[in-house]
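Only one structure is covered here, and it is reproduced in the block below.
Right, chain A next:
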Amino acid sequence: MTHKHVLSSAYKLIGIKSGVIVAAIIALALLPLYGSAHAINVGILVFSYLALGQMWNLLAGYSGLVSLGHQAFIGIGAYTLAVVTVSYGGGFFMSFLISIVIAVLFSLVISFPIFKLSGVYFTIGTWIVSESVLMFFRNWRFVNFDAGMNITRAFRIPQENLYLGALALGIVSVALVYFILRSKMGLSLMAMRDNPAAAEVRGVHLYKTKLICFLIASTFITITGVLLYMNIAFVMPGPAFGIDWAVSMVFIVVIGGIGTIEGPIIGAAIYVFLRQFLFNFPGMSLIILGSIAVIVILVAPKGIMGAIHGKFGFELFSVRRKMED
Partner candidate 1 sequence: MELFVQSLVSGILLGGLYAAIGVGLSLVFGIMGLTNIAHGSLLILSSFFIMIFVQAFGGSIILAFAITIVLMIAVGVLLQGFLINRVISKGAEPALLVTFGVAIIIWNILEFFFGANFFRLSNPLTGINVVSTRWMIIPATALFNLGISTVVILALHFVIQKTLFGRAIRAAAGNVNAAELMGINTSRTYIYAMCLALATSSVGGLLVGQTFGFFSFSGMGYLIIAFGVVVIGGMGSILGTFLGGIILGVAQLLGGYFFGPGVQTLVGYLTLLVLLTLRPQGLLGNMTRK
Partner candidate 2 sequence: MNENMLMTIENLNVSYGDFQALYDVSMQFPKGAIVSIIGANGAGKSTLLNAVLGINKPHSGKVTFQGQDITGKRTSTIVSKGVSLSPEGSSVFEDMTVYENLVVGAFLPSARKKKKERMEYVYKLFPALKEKASQRATFLSGGQRQMLAIARALMSDPKLLICDEISLGLAPVVVGDIYNSILEVNEKMGLTIVLVEQEVKRSLDYSDISYVLVKGSVVMGGPSDELDEAAVKDAYFGINQFA
């Protein structure tokens, strides 16, 4: 095969891939026209969790920021929704806007202390931040302490709209990570991953890159929190800031393949279906999910996508730049 030939077949493959992706998106967007109510519900969950997983992947898989505290942002999103719609009679659009502002401000504030920490200290640091926020909400009269708040207005949204919102969120999260990795920022992230010592030399630049990823992930997780709680009638500090959210993010990324864009897509689908299936075994679901995650880390540390890539060399989203660009 000549060089040219290889290139043209590579382009052909890229063409096929983009075609498949576009077709899949169209088919998914039209789901409300042909899918059952159950399918739409599952879709909301899959795409919301895809957004969560992809953002956690951006942090842990690409930026070296293993966070066990991003459930804080779910809670912040949920409470913003509750406060804006119930306490102030605002709309959903307003809820999203305000939640974004709060998420960015809050991540900026906590980034000062926790970005001084690295490795496992960062991990535990994020967790303590999240637990502190939980404690704060439990002691906050404005949000009715531990008793929680109703999100009654949320009931007026048709499921189809929620579905489209979740789908958009999921697609944007994937696209965002893809474009970040293809950008200059992505290059320095890769450099850091391959050789932390060499990348250290560009310290200031790296700090900024990590911070931007952190802000993006926090904001998207907050938006997802708002969206998820539109589907839930009631918000309480315990569940809203619960470690369960972190468990699901870790599970999705670890199962699908940490540090791969496709991983969270596979992971989110598996997670939602497993949870639905395990619903029949109350109390057992987290035990089983946890066991699966531990086994996967031991047996296939790069997850399902890592195994597929290792065996067949296939990836849907290649973030490696070709020679010509």
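In the analysis below, contacts are C-beta pairs under 8 Å (C-beta built on N, C-alpha and C of every residue); 3 or more make two chains touch, one makes a residue touch a chain; residues count from 1.
Criterion applied: all candidates are chains of the complex that A comes from, given by their letters.
From a predicted model like this one, the values you see are computed outputs, not experimental measurements.
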Checklist entry - Of 1 or 2, which one touches chain A within the complex? => result 1
Checklist entry - Any idea which chain A residues touch candidate 1 in the complex? => result 60, 66, 68, 112-114, 116-117, 119-121, 123-125, 127-129, 131-132, 135-136, 139, 243, 247, 250, 254, 283-284, 286-287, 289-291, 293-294, 297-298, 301
